[in-house]
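In this view, the complex is presented without one of its protein chains, the others remaining in place.
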Amino acid sequence: MSYEPGHDPELHKSDDLKDRIWRIIFQSDTPGSKLFDILLMWAIGISVIIVMLESVESLDAAYHRFFFIVEWVFTILFTIEYAVRIWVVRKKRAYIFSFFGIIDLISIIPMYLTALLAETHYLLILRVLRLLRIFRVLKMARHIGEANHLLNALRSSWAKISVFIFCVVAVTMILGTMMYVVEGVIAKNEGFNNVPQSIYWAIVTISTVGYGDITPVTVPGKMLATVIILIGYGIIAVPTGIVTAELNARFAQVRMDSRACVECGLEGHDPKALYCKSCGTKL
Amino acid sequence: MSYEPGHDPELHKSDDLKDRIWRIIFQSDTPGSKLFDILLMWAIGISVIIVMLESVESLDAAYHRFFFIVEWVFTILFTIEYAVRIWVVRKKRAYIFSFFGIIDLISIIPMYLTALLAETHYLLILRVLRLLRIFRVLKMARHIGEANHLLNALRSSWAKISVFIFCVVAVTMILGTMMYVVEGVIAKNEGFNNVPQSIYWAIVTISTVGYGDITPVTVPGKMLATVIILIGYGIIAVPTGIVTAELNARFAQVRMDSRACVECGLEGHDPKALYCKSCGTKL
Amino acid sequence: MSYEPGHDPELHKSDDLKDRIWRIIFQSDTPGSKLFDILLMWAIGISVIIVMLESVESLDAAYHRFFFIVEWVFTILFTIEYAVRIWVVRKKRAYIFSFFGIIDLISIIPMYLTALLAETHYLLILRVLRLLRIFRVLKMARHIGEANHLLNALRSSWAKISVFIFCVVAVTMILGTMMYVVEGVIAKNEGFNNVPQSIYWAIVTISTVGYGDITPVTVPGKMLATVIILIGYGIIAVPTGIVTAELNARFAQVRMDSRACVECGLEGHDPKALYCKSCGTKL
Partner (left out) sequence: MSYEPGHDPELHKSDDLKDRIWRIIFQSDTPGSKLFDILLMWAIGISVIIVMLESVESLDAAYHRFFFIVEWVFTILFTIEYAVRIWVVRKKRAYIFSFFGIIDLISIIPMYLTALLAETHYLLILRVLRLLRIFRVLKMARHIGEANHLLNALRSSWAKISVFIFCVVAVTMILGTMMYVVEGVIAKNEGFNNVPQSIYWAIVTISTVGYGDITPVTVPGKMLATVIILIGYGIIAVPTGIVTAELNARFAQVRMDSRACVECGLEGHDPKALYCKSCGTKL
């Protein structure tokens, strides 16, 4: 784990049990740690499905007791996992305030809070609180190596994409307001009876989602909608272009050479290069 | 066929008829085998259309007898094809358990099973069973050369795309649960009356399908929906970027030349080049 | 025009008027021919709008006579244009059977046919026949230079895209049939009451159009729909990847050098090349 750089197992041979547990929980290179990963994945998966099924009234009525027990079992298991993680980790503070540390905590507190609060009162708050357990799904992210590469590519394009999305929202505001005038003010179409609603419709349209709960009914409204659709069709390409160009650049980087110069040690040479581009030594 | 590497027609000149049939059925380089391919494609196409039309009640009532006869004709034809394939193939086991071998079997068994079972009972099971014949459409894949290239590109991106889809589903779970709180718990919107339903809605929205059977009705619900749509708009680009980068890399690989100049050692020459483009030495 | 290679104006100085008209109509390099292009574009645009407006019952009731006269004016104009084109063109047969020759003919015949047929009978056929005039919009394609580049890019990717679309349709057939079993046969959902309808729904879903006129209502149906949506989300990238890779290759070609070798005359050198890649001469 990247937030655990100070933990060097070589230096702590004495604390053998703690070290072995650390290796099982935080690494995934031994059979034991792989088994732990798989069991944890299943526990997370089943526990998230329980959260989802509990919200279905008919299922909750029939299996309320079963869900309650299973949920407590998982909560206790995740509590043990959380406690052990804190115990074996050296930089405890770093772990507790790391992304995964917070997720691990959020995974267990809702059940304890529901036990503390009087069940008869605050029913709504309790229901919402217990839904927080859905965030357990993020515990899975720890075990998916490829996800990081994708998230990096997305993160490095995110600045450009968010500027782009801001521009789209700005365009949508103006087009939505025009639509409000044409459909809402003049034609009294209930779906466009205020500006925020019309902007909502414009975003649903320009992103090609197109629910159809609000649709233009007049001829000028339909013409304006056609214009918005065609604009959306023309610009939907932009985020794709940004991410693709980004990924292409990354692929090109990966394809770059792994040879290091014997003289100056520089890496990252062009695959076709014969001489080091930094010091001129033959590769 | 790739799963037939051991069958070398040169070594079996004696078994001439078997060899000629093998060539007609499994290859597509002679006029005979091309004709066989075309006839088989038509047979598959018509037989799949029959399966589809049979499910239309009005057509089934009017032409039940006709469909029944045509279906048996195709079943017998495909049975003969299957038997002959097994006969002429040398590695029989490899063929039978290959993808196409299983498809060839699935194409014929439903009709025999319907004949075996008493028609009066298990009507529902019979109807479903006979629909298995729709898998015949996959028999066509054998004859579409380009399909393999596409499937390869898709397969090599599939790991990345499935990780990406998993991430989208995880995000969708959290956003869907938030929507359930905002619309279902607080506003009592019937469409969001449990978490799985809300997640279904979030997937329909984030993928820009947007049926509109479930839509938010409250102002906070619409604001959250807008956020989900904009997230979907921003990340729909990612699978495209992955596949495009993959296809670009494949294209670039095809265009590359492995010759190096003897004088300056430059690689990456045009495949048609005769002289080094950098120093003019003959390649 | 590419289908007019044999017409060399230099050789026919005698037939001066015909040549001048040919230049105005078929070329667009003189002020006269540019004016002709613009006037023709406007005539096409207005005439297509007339076709569209005529189909609106309320407008047709109010302005039937006006539409009738305007339509005849355009028909006569286009007839004169067609006659003049045939007159000035040397390879008359090539023009008449060319794509644009046929479009020019289709643009005028419907009105003459409606005049010939007794208006009281065959009303439906007449209405449909007159709608053929909408094909006039294709006359515009002659004047849009860039359109050809795009169509070329699309055409060269079309083989791959159509194989891809065939695969999508095949997948859709199987998924649609599964949906028919889950929703139509078991849950008696009217929208999935036969296989072709279910396949129609699957295509609407996988392409992210998502009308919402047919939607799953059962839990297993919604789960299957989610799978179809996620498959669609994963593979929508493929045609984009194909076209992008194709366009990238074309762009790369355009960026290639315009220098020709003084010795062997070869063009298409790498922009960075110093020596001709074919004969080794310095560029």
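We just call them A, B and C in the order they show up, numbering each chain from 1.
Quick note on the criterion: a residue touches a chain if its C-beta (ideal position, glycine included) is under 8 Å from a C-beta of that chain, and two chains touch if they have at least 3 such contacts.
Fair warning: this is a prediction, and the values are worked out from it, not measured in the lab.
Q: Touching the left-out chain: which of B:P110, B:G212 or B:G234?
A: With B:P110, B:G212 or B:G234 as choices, the missing chain is touched by B:G212.
Q: Considering the whole complex, which of C:I25, C:I228 or C:I242 touches the chain not shown?
A: Residue touching the absent chain, from the options given: C:I242.
Q: Taking the full complex into account, what residues of chain C touch the chain not shown?
A: 48, 51-57, 124, 127-128, 131, 134-135, 137-138, 140-141, 144, 146-147, 149-151, 153-154, 158, 161-162, 165, 168-169, 196-197, 200, 203-204, 207-213, 236, 239-244, 246-248, 250-251, 255, 271-272, 274
Q: I need the residue numbers on chain A that touch the omitted chain, in ascending order.
A: 159-160, 163-164, 166-167, 170, 173-174, 177, 180-181, 185-186, 193-196, 199, 205, 208-212, 215, 219, 222, 225-226, 229-230, 232-238, 240-242, 244-245, 248-249, 269-270, 272-282
Q: Pick out the residues on chain B that sit against the missing chain.
A: 208-212, 240, 244, 264-266, 278-279
Rule of thumb we're sticking to: only the chains that are shown with their structure count from here on.
Q: Line, ring, star, complete or other: which one describes how these chains touch?
A: complete
Q: Note whether the interface between chain A and chain B is symmetric in residue numbering, meaning over half of all numbers used appear on both sides, and answer same or different.
A: The interface is built from different residue numbers on each side, given that under half of them are used by both copies.
Q: Could you tell me the distance, in whole angstrom, between the mean C-alpha positions of chain A and chain B?
A: 29
Q: Could you give the separation in Å between the centres of chain A and chain C, each centre being the mean of its C-alpha atoms?
A: From the centre of chain A to the centre of chain C is 42 Å.
Q: Give the residues of chain B that touch two or more other chains, as numbers and ranges in rising order.
A: In chain B, the residues touching two or more other chains are 196, 208-212, 236, 240-242, 244, 248.
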